[in-house]
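Note that one protein chain is taken out, while the other chains of the complex remain in position.
Chain lettering (A, B and C) follows the sequence in which the chains are written, and residue indices restart at 1 in each chain.
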Amino acid sequence: MLAPINVSLESLNLMTLAPMLIPVVGALLILVVDLFKGGLHKSLYVVISLLFLFMDFVALVDSSEIFSQSGITLGVFNLMLIDGLAILSQFIIVIASMLFIPLAMTHKRFHEFSYPEFFALFLFMIAGFQFMVATDNLILVFVGLETSSLALYTLIAMHNRDKSFEAAVKYFTMGALAAGFYSFGSMVFYALTGSVEIHQIAAILGANGYADIGYVLVAITFLLASFAFKLSIVPFHTWAPDVYEGASASMAGYMSIVPKIAAFVVAMRLFEFLIHSGVVWLEVILYAFVVITMTAANMWALVQTDVKRMLAYSSISHAGFVMAAILIGTTQANTALFFYWVLFSFTNLGSFSMLWMSRQKHLPDHQSSDHSYDKFAGMIKTAPVAALIMGLFMLSLAGLPPFALFWGKLYMISSAVTGGYTVLALIMALNSAIAGYYYLKLVVYMFMKEPVMGNDGQVYVSNATLALKTIIGIAAIGTIFAFVAINPILEFITAFVYNSGY
Amino acid sequence: MLDHILSILIFFPALAAIFGFMIQKDAIRAYGVSVAAIEFGLSLWLWFAFDGNVSGMQFMENLPLVPSFGINYILGVDGISLFIIVLAAFFTMIGIASLTDTPNEKNMIITLLFLQMTMVGVFAALDAIVFYVFWELSLVPMLYIIGAWGGPLRIYASVKFFLYTFAGSLVMLVGMLFMAYFYYQATGVWSFAILDWYRLILPENLQLWLFAAFFVGFAIKVPMFPFHTWLPYAHGQAPTIGSVILAAILLKMGTYAFIRFSLPLFPDASAFFMVPIAIIAIIMIIYTAMVAYAQKDVKQVVAYSSISHMGVIILGTFALNVEGISGSIFLMIAHGVVSGALFLLVGVIYDRRHTKMMDQFGGIAHVMPRYATIFGIMLMASVGMPLTINFVGEFLSLLGFYQQSHILTLLAGTAIIVGAIYMLAAYKKLFFGEVTKEENKNLKDVNKRELLALIPLSIITIWLGIYPKPVLEPINNSVEAVVQLMHNKATSDLAKERIPNLVEEVVVITKTSVQEVH
Amino acid sequence: MEKFLYIALFAPLVSSLFAALFTTTKKKTFVGIIASLLIFTAFASSSVLLAHILNNGAPIHVEMMTWMATGDLYIPFGFVVDQVSVTMMMVVTLVSTIVHIYSIGYMDHDKSFNRFFAWLSAFVFSMMILVMSDNYAGLFIGWEGVGLCSWGLIGFWFHKESATWAANEAFIMNRIADLGMLIGIFLVYWNTGTLQYDGAFEAFKTLDTATLTWIGIFLFIGAMGKSAQFPLHTWLADAMEGPTPVSALIHAATMVTAGVYLVIRSNELYDLIPHVGLFIASLGAFVALFAASMALVNRDMKRIIAYSTLSQLGYMFAAAGLGAYWVALFHLMAHAFFKALLFLGAGNVMHAMHDELDPFKMGGLKKVMKGTFIMMTLASVALAGIFPLAGFFSKDAILEAAFVEHHYIIYSVLLFTAGLTAFYSFRLVALIFHGEERYKLFGIHPHEAYKFMLVAMSPLLILAIIAGAMKGTYYEMVISVLPETEYHIHSHLVYWVMTIGTQLFVIGAVVYAYKKYADWKSVPDGSSDVEQSFMYKLLYNQYYIPYAYEEYIVKPYREISEIFWTKVDMKVVDATVDGIAGIIYGTGEKTRDMQSGNLSTMLKWMVAGTVALLSLAVVFGLAARNSDEIVAILSALGVM
Partner (left out) sequence: MEIGLNHYLVLSTILFAIGLVGVMKRKNLLLLFFATEILLNSVNIAFAAISHYYGDLTGQMFAFFVIAIAASEVAVGLGLLIVWFKRHGNIDLDSMTSMRG
């Protein structure tokens, strides 16, 4: 006779699910609306998405208050783990998404936005990311990861160009391989410890003193490979440039921010306890990853001829830079990771939005690709304001003070210094200098070259609408006046990270 | 208003630049000149209100920026920075006023105003990060000025300038972060305030490393041999106004930073590295002077001469005594005035002939006597003729260093010989002989707009050469404080020996003041 | 009295600035007149000061204002008028007044007339600072100032390549010496804590000899440059490219004697280090002979006089080095008068001969240029040291000093040189004024200079004649600041033998010169035996020293500079920077093929990465599991 299962609703703590469920509900609503009346204008869906994201945001504010009062919350059979990392990363995810979705309001018509499914998938994807970060259960991480990834592949493909499909296929195939790696790694951990919850794995491994270090390393290898793929760490990065190029500029910008922060949070949960337990191997590997990724991606970015592809490599390099935080593993480093990412998202979103705004339907003869450098030649003469803003984003990406990303770099390098990684700090600094070259290259084209014949500057704003301009304006203001907001953001993040025990 | 005079000095030009976007193209010059004149007036007011007898910081402002990480917006001036700020304001003013007709004049003037913000900011900042912010930010307007209005190689030159300096300063940034970390370890509080750092006594081996990190940043900026090769390109390609500002103010950031950071923070390391740096300085002096002599382009002569003079400044700085450091600060101002003027002068003939090659000229003293005269004054100042501004600085720098090493000073002293060689040779090629080229026969002498810049510079050159006291005295007071601080902080015997203790010599100081009363 | 001091000092400055106002305008005679008047004012004030000094002997010391003060360093603009400086002031202002007036005529046809006066007065001002300063730094101001003016005046005719070259050479060579001077000043400061003469001299007494020696040597290096002593002498002869009044004023009477002045001024220093003094004296004697030998064969009138100047400077240094400072100063003064006269006379001749300088192309000019002839002859007599002209008294005293101090080598060198001096002086006079009128071959019609120029020169003539008579008064005056060294040869017999012997020797040389050159017929073309001889060539080419400088210093400097620029700076230093950038960029370019765009390759990279990690993990895992064994093996091998 089976004993009746008695689960009280309070113990489930369903509120922990609220932030994830809101976008799911939103997605369903969009699908339902479409079911009743198809062919509605995209603005409706944009606004619905925004509304739900806003509600999501409110829910997050709510859970952040709960966190600051009562600390880490578990829920739904301890599957959900609402700690500082989860909340912070969800904030980044939701805010970045809110900034992204208005980019659908382009002047020109693009294929993907005419489908309501685009917006539904988008919201599903956000839910997936949120699940991924708000748990330490490897199963749920897997589910969240795949939910979001599958949605993302589709969103990329919906851009409906040859390159988009190619990008989607490449991303998809490699993603599938990465999924295999992930499940294999989880399996080994499960075999070693009998658990798929990270804190339990940590506890059991710690209890037996990492007796089977060889197997632990195998598990780490596969998990590392799968997250290295997601985070585009060299040599697992090969998808990134192609996918960025194939995807629309707005989607590329989004991809450079949101999936990565989700992956970073999981990586922090997974790897930092190992580093702290003295797994030297992982430290060495991560060190190598950080250095190689930063440097190699920078070198490749140097030789690009297309701005978007350059930005793809630059995003890889930035990811490598931030990866250092996981290696260093101090509270300051983890804080720096979020801090950097907040600032990075403003700047990078801004620069990709600028590319998006200049997206042409048809390429003129002199242009070899959508966003080749030539296209921006002499922009200061034909579209000075746009040129200034684009230049601003480039300088910020290069880490020039006082623009947003400088503060991120500052804090990140400082955490390396504080953590005792002096050489790493120097390498990080010098890599920023190398990176300066390719950002500067665009500035050079914009400010110091003569415009190509027949370019009247219209091309740079061909896609502009009020919505796009607003987003770019927000990004620009965020980039310039970051120094005002540094302190509150830093204090907020530090408190959350510290209270989560990282 | 005086409480915030430094902030006003920094941000007024920036604000004005932003408003400048709204100004009609034709009116922009007038606007630029008036803004720069107001700024200059403010800087003079700062000087006027400055108490020359106080050695410490004045007009301090403190505003928390990122208090949790110890970054505060701290400003202040002392005798060391005051005059460079005034000089920056002055040069921006005359630079805009004497600007020749350029394409996109509006962009140029707005850029110059932004540049002014960064320049004043660097010299007024008393927080390492704020300093760094302005330091780096100053690269951008200069990048644009060189890259957009420069010669045929302008893009190469500007990118090289930017990246080289950028790379160096990033290393410096790592050093700063280290410094803050040590401060944190020592006190439990993060702070980037330079005055806080002054209180920190570091173990010597740490000092050496940190000194090296800061050195990379500063040395590239100065630029010191062998990090100097960006400078000839930058000067060679930059438009006149760019070269003027670059030589007059931007290079001084490096040497200023040595005095603001390296010496007081790392007295032992400074003493330790004194000889190697002096040797580099001597190489700068002699080697670049010889390279300057080999140049065919008159602007390159002046560019290399800048490096040579910066060598003397570095030497004076690392004399580690009051005479030398005061001299090097004075020489910074002097070199600013003189090299700025020389670049303006080169610009004058470039505007007329669109070439800077010396073999294209010859004998133009016949057709442009006024120009030749002013050039001659600046030439003499550049070779360190007494009663010109340069001599005071050079004399004091060398005098100061003589206390540390006789042989090295003797070698460095060849500056007055090699300097004369290349300058006189260049002057001879440009001005002496018969007018051989047809194009040169009808060259117009300097016009009013050019005189507007050149006459005040000539006056300053001679005035401060004869009566340097108003500038030298505040410098001296602040430098004495720095030297005393260094002496007190020094831990190694070497440093104690090389850095004089001023307290013992109180008697001497009073004697001096008695003499002064007399 | 201070008022007169300031007038004497600043009148030349006012004059210079006034003339400078007109530099770009056409020739205006009044500029010259006003400048001359102002310089005369300075002369008058100096005379007042001289009278004052002669009357009560109290030096006037003023401190105008602070110049540099930092740390312990305190340098004022301080001026002192004492017996030594007032002598120099008199010499400077007198000669320059005369030269100014003379120049109104001499530069009559020059279009840069006004500029000339600006420079000339500026020179006077610098010279006044030099002699009046009460500290080494102030002296250095004047020191460099006269160098600058000398540059401007040698290169006055800047359209001439040779003139500008000579100007630069003079400036740069002086700079080399100035470095020594500067180092000397630094030494003084760091050892005595002051640069004021009185303070420093006081402190010198407590210093050790080694330090003092270094100070003495470095200061003297400065003096060597300004006074064109070997090996820094070549500029002086080349400096004759400047207008002749400039040569008279700067390169004969005043500036070149600044070095002597410096040694005299620092007599308290050199008294403490007699070995350095001996060196100075020896070098002086050597230069006296060396320069005189070059003057023997030269065929350029101005250069001959320049070498004679050099030679006389050698005399002065010999005296000063031997401690006979007042003798040196006296010779300096006397020399200023007759040498300026000689130069101005030469200027007249040049004017008459349309800038021809070769005396062999002249001859017989006494007929057309009587006044000049008389003046130059008398100046040469004075220069040769024949009784009773000025040169006799001053030069004789030098010889006596050398003799009394038992430096017989120096004495004999100087004595021999006295003969040479007489020879070349009268060789010149004979060639110019006597014999055939060779200039007719070149179609020149000489004429005498303006009368007022001759009148202007006359005070010099008078002084050249009577200066010797002032010796006693002068001695009384200067011994209050200079060491009281009287050189008396104790035996009257020896004294008379010596004096008369010297006179006979000198007169013999004069006669020989006349005999040889008074009836010179033709212009030598370099084919005669004498001209082919080694000695002649050696002397004519100035011992090949300028050639050696050009070949072994100037050219290598130029070549090394070129190499530094093109090879080192561009190919090494800059190429390294670009190379590093190039390597980074090149690596990117080479490795970008990793991104082949082929999905299969991408997957392979991913798998390869995983496999690499895996193998590392296995290696590490095995190593960790068997760490004990590994350590055992390694220690057995002696590695750990």
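In this section, a contact is a pair of C-beta atoms (placed from the backbone, for glycine too) under 8 Å apart; a residue touches a chain by one contact, two chains touch by 3 or more.
Being a predicted model, the structure only gives us computed values, none of them experimental.
Partner chains of the missing chain, restricted to those shown and counted over the full complex, are A, C.
Checked against the full complex, the candidates A:Ile30, A:Ile82 or A:Val196 give a single residue touching the omitted chain, namely A:Val196. Check A:Phe184, A:Phe376 or A:Tyr411 against the missing chain and you find that the one touching it is A:Phe184. When the full complex is taken into account, the listed residue touching the unshown chain is A:Asp242, out of A:Asp242, A:Glu272 or A:Asp374. Of the listed positions A:Ile82, A:Ala167, A:Met323 or A:Leu440, the one in contact with the omitted chain in the full complex is A:Ala167. Where chain C meets the chain that is not shown, the touching residues are 592-593, 595-600, 603-604, 607.
Panel shows chain A; residues 138-139, 142-143, 146, 150, 153-154, 157, 162-163, 165-170, 172-173, 176-177, 179-180, 183-184, 186-187, 190-191, 194-196, 241-242, 245-246, 303-304, 309 of it touch the chain omitted from the view.
The rule is simple: only the chains that are shown with their structure count from here on.
Taking the mean of all protein C-alpha atoms as the reference point, the chain centroid lying nearest to it belongs to B. Rounded to a whole number, the gap between the C-alpha centres of chain A and chain B is 44 angstrom. Computed centre separation for the pair chain A/chain C is 76 angstrom, with centres defined by C-alpha atoms.
Once the centre of each chain is set as its mean CA position, chain B and chain C turn out to be 34 Å apart. Shared contact sites, meaning residues of chain B that touch two or more other chains, fall at 163. The set of chain A residues that touch two or more partner chains comprises 437.
On the chain B side of its complex with chain C, the touching residues are 160, 163-164, 225-226, 228-230, 232, 287, 290-291, 293-295, 321-323, 326-327, 363, 365-366, 369-370, 373, 380, 383, 385-387, 391-392, 395-396, 398-400, 402-403, 406, 409-410, 413-414, 416-417, 420-421, 424-425, 428, 431-434, 466-469, 472-473, 475-476, 479-480, 505, 508-509, 512, 515-516, 518.
The touching residues of chain A, when paired with chain B in their complex, are 380-381, 395, 398-402, 406-407, 410-411, 413-414, 417-418, 422, 425-426, 429-430, 432-433, 436-437, 440-441, 443-444, 447-449, 483, 486-487, 490-491, 494. Residues of chain C touching chain B in their complex: 23-24, 63, 65-74, 76, 137, 140-141, 144-145, 148, 151, 155, 158-159, 161, 164-165, 168, 171-172, 175-176, 178-179, 182-183, 185-187, 189-190, 193, 557-558, 560-562, 564-566, 568-569, 573-574, 576-577, 581.
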